[in-house]
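Excluded from the complex is one protein chain; the other protein chains are retained at their positions.
Chain lettering (A and B) follows the sequence in which the chains are written, and residue indices restart at 1 in each chain.
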Amino acid sequence: MKISIKGIGVLGGFGCGIGDLNKALITGKRSSSTMVIKTTGGDIEVPAFLANTDRLKSFVNKRDLRRIDHYIRMAILGCFLALEDADMLHANRGKMGIIIATGYGSTCNTFDLQNSVITEAAPFCSPIQFSNSVHNAAATYISILLKEVGPNLSVSHYDMSITSAFLSAYQWLQEERVESVLVGSVDEYSKILGYFWHCLYNKGNKKEGFVGKMNPEHAIIGEGANFFVLARENETASPYGFIEDVKMGNFKRRGINLPENAAFFLGADGYSECDEQYAEYIPEKALVASYSHLYGGLPVGTGFDIAIAALSNKSGTIFKSGDSSIFNSNRLNVIRHNENLGSRRICCLKLGAGGSYGWISLNQ
Amino acid sequence: MTTQEKLKKLIVDTLHLEDITPEEIEDDEPLFGEKLGLDSIDAVEIVFQVEHHFGVGIKDMKEGRPAMQSINTLAAFIEARL
Partner (left out) sequence: MKPVAPVAIAGIGCICSAGLVLKECTDFLYKGKRNPAPPVNFSTKLTFPVFEVLEDFFQSSLFKEQNILRTCKLALTATLEAISDAGFDRKTLETKRVGACIGTNVGCSMHNESFSNDGMEDKTSFITPVNRFLFSNPTSSIASEFKITGPLQTVVNACSSGSDALGLSASWIRSGICDIVITGGADEMYQITYTGFKSLLINDDSPCKPFDLNRNGLNLGEGAAIFILVSEEIEKEMKKGPRAYILGYGSATDAFHHTKTRPDGKGLKLAIEEAMETSDTTPSDIAFINAHGTGTLDNDLVESRVLYEMFPGVPFFSTKGYTGHTLGAAGAIEAAFTITCLEKGRVPASVGFTTPDPEMPPAYPVKQNSTINGNKALSETLAFGGNNSVLILSTGEHQP
C-alpha cells in the first residue's frame, strides 16, 4: 500500500507556502531577523528565522482568531496551506485524522504563564492563557476550524516529534482507520530560547564566552510550521511522491539500518556536536545535503526536509546543500550544485538526543 | 473613569475584541449575546480579570452568572464589594 503526499503547507524564515520554499531552494534566499532581548545587563541580540502568519486572514475570519497566539496561528496556517495545496479545502474530505508534533510546545505563552503563576503574589492565572498552554491546544483549534471529528493526536518528543507523528499517520492509513491524515509540526521562537542560545553560542556574550561550536550559516533559531496531507494512493500518483517507510530507533545502542539507493537529507542544523555524528552512519558515496540554512534550527526541522524531498520528487532535482563544512567530514558527498535525482529515493534522517534517530524515506 | 467604563475597556482588551470598541458596548445589553460573541471561557476570563484588576472575587459560576448579565450588573457586583 502506498501512502502518498497530496499537499504541503509550510511557513518559516524562507517565506510562506510551498512556492516560497521552492524559490528559496533555487535562490538560497532567506531572511533572518535580529531579535533584541532586554536584560538588566543590557540588550542582547540574537538572530532568528521568523514566520509570518498574515496569510491566515484569507482562510479564517478575525473573530475566530482573537484568542489564538502566534504558535497556534502558525500551525493553523500550515494546515490550511496544505489542504489548499491538496485541493481539499472545500471538498468533502471523508474521515480525516489530524496529528500535530511539536518539540517545545507554545513556549512564549507557557513561559509567561509559568512566570505569572510562580512569581505573582496572588495564585491566579488567565484561564485563556492556561487553556492555550495545554499541548493539544493547536490541534483543538484546527479540529474546530475544519470541523473534523476524526482521531486527533498531539505528540511532543524533542527532535523525534515529527518522525513519531509520521509513524502514527502511516499506521492510521495502513490500518484504514482514516482516509487521509493531516500531519505536521510547529515550533516557535521565544525569548527564553533566544536567551538560551545567547548563553551557549552568542559571540557577543562576553560573560559566558562562545562555548558551543557552531556553524553561523545554519545555527540560527528557526520557527515555523510544516504540514502534509497524506492519503492512500489511488489511481493518480502524486507528483510529490509517496512515503515509503518511517523508522525510529537508537543509533548508539544498535546502529541504523538505512535504505539503499538513497540520497540523504540530514537534519544537521549547525550545532557541531550533533552534526558531526552523521558521517559515521551514511553509506560511502551517497549524496547528502542539509537545508537548515533555509529554515534554521528547530526540533521539528525534519518536517521541512520532508517538504524539500517532496519538491525534489516533483522536479526530479536534488537541490544544492547549505554549507558543506557543517558535517566536518571528507567522507560525505555533499551536494554542491543542483543534481538530477534519477531513480534515487530520498531519506530524511535526524539524529537526536540520547542516541535516538528517526528517518522517513520518500520515493517517486 | 466609571466602573462601567473600566469594565468595557478591560473586556475589549483582555478578550481581544478587535472589531468592537469599548464605547460600542451598551451598559445594559447582554454580555453573552450575538454582538460580542463571548462564550464560557470568556466568562471565566472575565472572572479572573475582575479579581486581578478590582480585587473582587467571584467564587463560581452560580455567583458569576447573575453578576455577568451586563456591564451594569457586573459593575454593581464589584462596587458592592469594594
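We take it that a contact is a pair of C-beta atoms (placed from the backbone, for glycine too) under 8 Å apart; a residue touches a chain by one contact, two chains touch by 3 or more.
All of these numbers come straight from a predicted model, not from anything done at the bench.
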Which residue of A:Thr34, A:Asn92, A:Thr119 or A:Thr236 touches the chain not shown here: A:Thr119
Contact with the hidden chain (one of A:Asn22, A:Thr53 or A:Ser154): A:Ser154
Contact partner of the left-out chain, one of A:Thr53, A:Ser168 or A:Ser292: A:Ser168
Contact with the hidden chain (one of A:Thr140, A:Ser272, A:Ser315 or A:Asn328): A:Thr140
Touching residues (missing chain, whole complex) on subunit A: 37, 39-41, 98, 104-105, 110-111, 113-115, 117-119, 122-127, 130-131, 133-137, 139-141, 143-144, 146-158, 160, 164, 167-168, 171, 174-177, 191-192, 195-196, 199-200, 205, 207-208, 247-250, 253-254, 353-354, 356
Absent-chain interface as seen on subunit B, which is shown: 39-41, 44, 47-48, 60-61, 64
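Following the convention adopted for this analysis, only the chains that are shown with their structure count from here on.
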Euclidean distance of C-alpha centroids - subunit A vs subunit B, Å: 40
Residues of subunit A defined as touching subunit B within the complex: 62-63, 66-67, 122, 124-128, 131
Touch list for subunit B against partner subunit A, complex: 14-19, 37, 41-42, 44-45, 47-49, 51-52
